[in-house]
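Let me begin by presenting the structure, written as structure tokens, before commenting on it.
The complex is shown incomplete by one protein chain, all other protein chains being positioned as in the whole.
Moving on, here comes chain A:
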Amino acid sequence: MASSFGFGGSNAVTKAGTTSVNTAQTHMLDEHVLTPASINSIELHGAVNTRRSLLDHVLNPVVEEAAAQGTTLGQVLDHIGAATKKLARFDIFKEDGFSVFLSEAPRPDSGVPADRTELDISIRVKEKSRLVFSAGTDFGNTEGSAYTNAVARNVFGGAETLSVNASAGTRTRSAYNATLSAPVNGNPDLRLSAEALRSVTQKPWASHEEQLTGGNLRLAWLNENSDTHAVVYSAAWRQLTGLAATASPTVRADAGDSFKSSLTHTFTRDRRDNPMLPQSGYLLRSISELAGWGPLTGDVSFAKTEVEATGALPVSVPGVQGNSGVFVSGGFRMGVLYPLPLGYSLTGLTQPSRINDRFQLGGPTDVRGFKLGGLGPHDGVDAVGGDVYTAGSVNAYLPLPRTGPDSPLRLQLFANAGRLVAINSSTGKKSKEGNRKTLSMSSAAVLKGVGSALSELTNGVPSLAAGIGLVYAHPVARFELNFSLPLVQRKGEEGRKGFQVGVGINFL
């Protein structure tokens, strides 16, 4: 009874991890799915540069789970499917290179007939090339750059990735970074990475450039709800230099060196159907950062938190069957920077925030209809940033004539608003505190300052702009061409009347 059902090749497990099999085979399998089965052996072919210990982390659980009494063939197949999926997430094997072969293990001659089918499993993989060089152009949020990148995959055979990147761009004048990342405990969903970086970034909205030298250590994981978390420790030497001749006193006072040592937690829940032009679903993100306080030390100390929520809803149009291609979306962001004293105390003398730690708001990718950094406190031409902000937007998207609902092109109507306020102990008039002897604020003054900044957010109508434009969602970036007009703004804030181009990944 050599009923060896070796369904092999790409038919069996076509894509990594998808145990879906075509109907004819499903039919055949149906009869077998409930038969008891266990695993005799698993062989993995083609992983020549990969350490065995890494593979053991993934495959051992499969064998152990299959050893339990009452395991059926169907369950074994599920486990194997999950394991290949996991292998694929290491990003060291080619996605279309997976194939799984099952065969019944030859029974020893003297052996009593087993009560279940013993399986020999053979998984074939193809490793991705270990060294990849690439060069090209990139679009980030409102910036273009050219880059060269070298990636060494599976450096030590444990799915470690070393990536070295050099780029020069319109705003980031030069950037070099090297990242080494590795899965922890053979788990592709838990990665530890270390990065060293050095960059020079122009900040024309505040007449200076920032040189940054630093490093960070990141632990990122994906939980069972496919939410991503990341905890990052970063240390950075920031040098605010290269001031323009017209730089404002605020920027001049903040020029020079500062060292930031901070711990950041990022949470992302992305349930959108398409990150560039979501027609349904939502995105939640929160970023919380603690810098300088307690054992972190450094030159700046604050707690900073930002939350973002965006969502989209398809709109059904009467008379149109199925997806009309019309949808609406809304977004909201908020951030607070709370200065803290250095050291372990929560009360004590506190340094007010610096320009490179404060928030900037405005520009084609957040509050459209304003220049980059166009919102919030301005000292002359310089956007000097604020400690508290809110921003919101509502958009309606209509398909263009003669394009279907799946077209990446849309007509967009939008209205967005924002408010960016700085902490200030002497709001409006010069109080007696204006003549105090040191720059530091007392913790009571900070609390009062944050409170009044928060209440200032709702003082009057927020700065507001509305417009109409075209959106094109390319898989790597989203392009927008909008015509907008600022409706409400503060003196000094820089609205943009007329056309504005936006290129980016993350739009409000």
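Throughout what follows, a residue touches a chain if its C-beta (ideal position, glycine included) is under 8 Å from a C-beta of that chain, and two chains touch if they have at least 3 such contacts; residues count from 1.
In the analysis below, contacts and distances are computed from a predicted model.
Asks: Which one, "Pre-mRNA-processing protein 45", "DNA-directed RNA polymerase III subunit RPC3", "Thioredoxin-like fold domain-containing protein" or "Trafficking protein particle complex subunit", is the UniProt name for the chain you do not see?
Replies: Per the UniProt record, the undisplayed chain of the complex is "Thioredoxin-like fold domain-containing protein".
Asks: Which candidate, A:His32, A:Lys94, A:Arg173 or A:Arg252, sits in contact with the chain we can't see?
Replies: Looking across A:His32, A:Lys94, A:Arg173 or A:Arg252, the contact with the absent chain belongs to A:Arg252.
Asks: From the list A:Val125, A:Ala175, A:Leu240 or A:Val503, pick the residue that touches the absent chain.
Replies: Of all options in A:Val125, A:Ala175, A:Leu240 or A:Val503, contact with the hidden chain holds for A:Leu240.
Asks: For the chain left off this view, which of A:Leu34, A:Leu313, A:Leu439 or A:Ile468 is in contact with it?
Replies: A:Leu439
Asks: Of A:Ile121, A:Val232, A:Ala422 or A:Val503, which residue touches the hidden chain?
Replies: In the complete complex, the chain left out is touched by residue A:Ala422.
Asks: With the missing chain put back, which residues of chain A would touch it? List them for me.
Replies: Touching the chain left out of view, chain A contributes residues 207, 235, 237, 239-241, 243-250, 252-259, 261, 297-299, 351-355, 358, 376-381, 384-387, 420-428, 434, 437-439, 441, 449, 460-461, 485-493, 495, 497-498.
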